[in-house]
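With one protein chain held back, the other chains of the complex are shown just where they sit.
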Amino acid sequence: MPIDVYLNVAVAGILTGLVYGLMALGLSVIFGVVRVVNFAHGEMMSIAMYLTVLLFSGLHLDPLVMLVPIAAVLFVFGYALQAGLINPFISRPEHSQFLLLVALALIIVNALLILFGPDARTVQTSYAFDSFQWGALIVDATKLYAGAAAIIAAALLFAFFRFAPVGKAIRACADNYTGALVVGLDVKRLYALTFGIGAACVGAAGVMMTLIVDVTPMIGPAYTLLAFVIVITGGLGSMAGALLGGLLIGVTEALAGLLFTPSAKSMFAFAILVLVLLFRPQGILGKRSI
Amino acid sequence: MAAKTSASFVDPFIRIAVSLFEDVSRQTIALLGILLASLLIVPWLVNDYLLTVLIVVLYFAFTGQAWNIMMGFAGQLSLGHAIYVGLGAYIAAVLFARFGIAPWIGFLAVIPVAAACGATIGFLAFRFRVAGVYFAILTIAFAEFARIGFDHLDYVNASAGLFLPVAQYARNDLWHLRGNPTMFYYVILAAAAFAFVVCRALLKSRIGYFWLAIREDEQAARAAGIDTFRYKMAAVMISAVITSFAGVFYAFFYNNLFPEQVFNISRSIEIILGPIIGGIGTLFGPILGAFVLTGLAELLNAAMAAIGFDLPGAKQVFYGICLLLVVVALPEGVWPWLARRIGVSESRQ
Partner (left out) sequence: MTALLSLKRVSKRFRGLLAVDGVSFAVSAGDLFAIIGPNGAGKTTLFNMIAGAIVPDQGSINFAGKPIGGLPADAVCRRGIARTFQIVRPFPALTVEDNVIIGALLHIRDVGKARTRAGEILRSLDLFEQRNRIAATLTLPDRKRLEVARALATEPRLLLLDEVMAGLRPTESDRMVAILRSLNRDNGLTIVLIEHVMRAVMALASNVLVLDHGIAIAQGKPEAIVRDSAVVQSYLGAEPV
């Protein structure tokens, strides 16, 4: 195969990887602050994807226009989930929290199955088949838009945590829970906000994902797992690591799909996970802890 | 003279049998006796449909017991137990379908594979301190890896599925596991009873105490001289081997295998639901949980059939709600709560 085929596939992988990265960023933020592993992460993304499909097929609203409103809906969902269901579980054992979210994931997947049936849904935008060409490089318009939107969303998130007072308060919570309580921060509200922000990330990622893949109720668990693979690969608790992990997995999957068969591409993501665990258990950008 | 030799040969087994029921309360023995007696006579009392439901119940009591060794005893959360079921099912099925090897011999081939698979996952996790939910995620990743791998493995017909020849046997053939539901019922009943006895023996032994120590506080366990890596590896491998027998049973009971179904993550979740609902770490929990869960699910099916409703996914939503309710309201599970009510105590939980 000529080299430019690889180049094109790699660039497509990078753009998809950016969306993966944004999705994983949501997981990483929730875990880093609330210390709860959101096992319903991919399922929350599939909710956003179905919202996108519904709004597109019903009202002909372009996914890119719906990006902010759907992220806002997911924010409210995440906020309510943390405030109502998960907060009482903060002091429970880890596996107890985990099972709570497994239950939630099970309910979401199958509720979507009941509502929409098992068939794949898709969004056919006017630019679905457009592409840009620079020399030998050909890039799908949908992937380019999705990747660009993911970069913007991630940049906004970084800025929020660095500059906004609430963002700084949330980071204080993450660093020192008791300390945050002592200085009078409303930790429960900040946790709910954080879960909302993580949900908004995955919501935005879901909207863009509809530009790239079809949605079925069953993709939820697969993307939950993918988000975990990315976060562990990139390094737990590292926001930059989540993005980098997303890129790495995106490119790996794309090249694996080209060289082997697309349906086996996840195996290569798992292989990377195992390699990372073997040689750098703390993840690529993670810090070693005892 | 001959009588004496046979007595001394039997003696250790009697002692083991007696020690199994040491410090078990009268109520518990009575409860066990009633349970076993009623399960033994059930095939004469129920129709084929109910018998099949009971087979499913006992199947989950068996897998739940096996999973409980890892989570309930040693505190290691596995969410990928479908991989052991799948390996057991595929290996035994291939050996039978291609070489005519009986499943009981096939299981001998399954044992080292399941143990090696458990050891690989355990080694990766425990050597590199992948603990808690990250361990759980690693187990899912392996199960998914196997699912996709078998989906592309032409030797086992890949995603097209592997089918066992369904011969119409005039009589039940226990050796080849070909026969009517009654035979399968007794096989899975024996397996569930065996798993129960093995789990109790393990729990009462040195290794069981060490597992509990690891579950409770791994660092304190190490300070008490326990080689935690070694005992966690033992837990994964024992649990894997016992679970893999469920796979052998699955293959010969259903006669068809699809990677998409056998290795699916929802299979792993079904395995863990029973013991969680019944009570993690208890011996009766997995049994009770399997009865409660399968019973309620069948009631739901019957109710929906009665009103002429057919919703794929409704059963899973129901499972999800059950799990949610138990985790929120009865975090210890139903059995510890029930045991206190009826005055039966299971020591050391």
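First chain written, first letter: the chains are A and B, and each begins at residue 1.
In this text, contacts are C-beta pairs under 8 Å (C-beta built on N, C-alpha and C of every residue); 3 or more make two chains touch, one makes a residue touch a chain.
Since this is a predicted model, take the numbers as computed values, not measurements.
By the touch rule given at the top, the unshown chain touches B in the complete complex.
Only one residue in the set B:152, B:204 or B:315 touches the chain that does not appear here, and it is B:204. For the options B:100, B:165 or B:225, the residue in contact with the chain missing from this view is B:225. Taking the complete complex into account, residues 204-206, 209-210, 212-213, 216-217, 219-228, 348-349 of chain B touch the chain not shown.
Note that in this section only the chains that are shown with their structure count from here on.
Separation between the centroids of chain A and chain B, computed from CA atoms only, is 34 Å. Across the interface of their complex, chain B is touched by residues 37, 39, 92, 94-96, 98-100, 102-107, 109-111, 113-114, 118, 217, 221-222, 225, 228-229, 232, 261, 263-264, 266-267, 270, 273-274, 277-278, 281 of chain A. Listed in rising order, the residues of chain B touching chain A in the complex are 71, 77, 79, 124-125, 128-130, 132-134, 136-138, 140-142, 144-145, 148-149, 151-152, 265-266, 269, 276, 311-314, 316-317, 319-321, 323-324, 327-328, 331.
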